[in-house]
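Heads up, one of the protein chains got dropped from this complex, but the rest are sitting where they should.
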Amino acid sequence: MSRDDILQTVKQNVAEFKPLPKYLKDTEQQSAEKLKEIFIKYLKQVGAQFIELKSNEDIAPFIAEHFPGAFDFGKNDIWEEYSEYCPKEKLNQLETVMLEGQLGVAENGAIWLNDSDFPNRLIPFIAQQVIIKLDSDKIVSNMIEAYRKINLENAGFGVFISGPSKTADIEQSLVYGAHGPKELKVILYSREKTNSKNVR
Amino acid sequence: MNYTAASWGIKTQTHKKGTSKMVRNLDIKKLNIGLFIPCYIDQFYPQVGIATLELLQKIGLNVVYPMKQTCCGQPLANSGAEKEAIPVYQNFVRNFSEFDYIVSPSGSCVYHVRIHYDILEQADEVKKVRQNTYELCEFIIDVLGIDDLKIEYPHKVGIHQSCHGLRGLKLGRSSELVANPYSKVRKLLEKAKGIEIIRLNREDECCGFGGTFSVFEPEVSVKMGKDRVRDHQENDAEIITATDMSCLMHLEGIIRRQKWDIKVVHIAEILNSNNL
Partner (left out) sequence: MTGHSEKAGQFLKDEKRADWHDQTLWIVRQKRDKAAWSVSEWEGLREYASQIKDHVLSNLDDYLIQFEEKAVENGVNVHWASNAHEFNEIILHIVKANNAVKIVKSKSMLTEECGLNPFLEKNGLEVVDTDLGERIIQFRNEPPSHIVLPAIHLKKEEIGELFHEKLHTEKGASDPKYLTAAARVHLREKFLSADIAITGVNFAVADSGTVVVCTNEGNADMGVHAAPVQIHCMGIEKIIPRAEDLAVFTRLLARSATGQPITTYTSHYRKPKAGGQMHVVIVDNGRSKSLGREKYRNSLKCIRCGACMNTCPVYRSSGGHSYSYVIPGPVGSILAPGSDINKFNDLPFASSLCGSCTNVCPVKIDIHNLLYDWRQEIVERKLLPPVKMFFLKITGKVLSQSSFYNLSGKVARWALRNFPRKMVYHRINVWGWGRELPEVPKESFKQRYRKNSQKRRVRNEQR
């Protein structure tokens, strides 16, 4: 059986044992402001457009004004319509979608999303334009921090998205909108800070 | 900024070969220096050997040139015939085991002795020879602790960073690495009166000699050489210098075939044009 043959040969031929290295010194802790600054710098570098809003509450009116046809997958009401069994042709009609990211990585402008953020895995890729909203407190310094926070076993599919889809396969000329979304917009917002003296 | 892996808590292999050790307060007159002259310098560029010998003598060293030396064995070993090279290696060890230091105007030969003589049985004399063989510039800087040879050299000079010296002997920081820049060759030239060291577009790209590569892959070799010379020309160098005459022999061959107007001068000759 191939499996057994392969494993047997591998077992015979492995190198002399070398331990898994212990990680480097911990990454320096940076302030939330600094992390946001670096994140925005890289968002721009990877071709994403960036919008900053004061709070979560401001997002809906902003979308309504600037992206009226957008499908907001942050709300569950459209999940059944665009479920895992949704026909591809219907998904292919999606122009603008909005998703919520779980965390952002400052060093490369990447945002983590998984199955719990969209009802159908094609959605972040098939739409022509994707808007991702992200709580700016959820930005970590680098991938080391990111992988410490996410748990791959929470979902069957997860993805780091850094900018719109792109290619440079034709004479190294950068073109956005290869097969995935042509544009990626990231809305950074802050959580409302509740103050017992200022109950709204 | 400390870029070394060690500063980030990662244990790395310590490289014992080629570590520089400066001998402080040494009485240089008491040192026995063996001069190793690479085969192609012996045959085609004796003036480089003479410059090296004169320079070391001017500094005050007792230099001996063992007459029975031949070659370090690199041309064979790089072509895959390491086994055929063993008698050549043994001849080298025989000729040089009595010396405190062996100095040579060739980065690649020194690299070869320090790294590839590991296939010899590591008797004491083999170990001694491997540890004490130095390329000329690193010997002057690291062992003698001298960085100012009182040179006068009013020319525009391009430094070709020969690969084995650069990446093998760590004569400088190669451009791929995220590390603090340094260059032993540049250090020795910087203080020369009147010199202008030009900046290249590609500071350490290979010249394309590569030993038998130059004849196994002749077109690529010549193309690479042409590109190097053009880089120096574009940046107005009058003279291309290097630690390895093999690189310069290859570049000079191209320069003369193309009838270009730029010269090659081995570092030993520049360092020897001094007022010591």
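Per-chain residue numbering starts at 1, and chain names A and B are given in the order in which the chains are listed.
Heads up, the rule we're going with is that a residue touches a chain if its C-beta (ideal position, glycine included) is under 8 Å from a C-beta of that chain, and two chains touch if they have at least 3 such contacts.
Quick caveat: nothing in here was measured; it's all calculated off a predicted structure.
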Selected from B:110, B:141, B:237 or B:254 as touching the chain missing from the view: B:254
Interface residues of subunit B (partner: the chain not displayed): 1, 3-5, 7-10, 12, 37, 39, 41-47, 49-50, 53, 65, 67-71, 73, 75-85, 87-88, 90-91, 163-164, 167-168, 174-179, 202, 204-206, 208-225, 227, 249-250, 252-254, 256-257
Positions on subunit A contacted by the hidden chain, ascending: 1-3, 5-7, 9-21, 23-24, 42, 45-46, 84-85, 88-89, 92, 105, 107-110, 114, 120-122, 124-126, 142-144, 146-148, 150-153, 155-173, 175, 177-181
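One rule holds in what follows: only the chains that are shown with their structure count from here on.
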Centre distance in Å when subunit A and subunit B are each reduced to the mean of their C-alpha atoms: 51
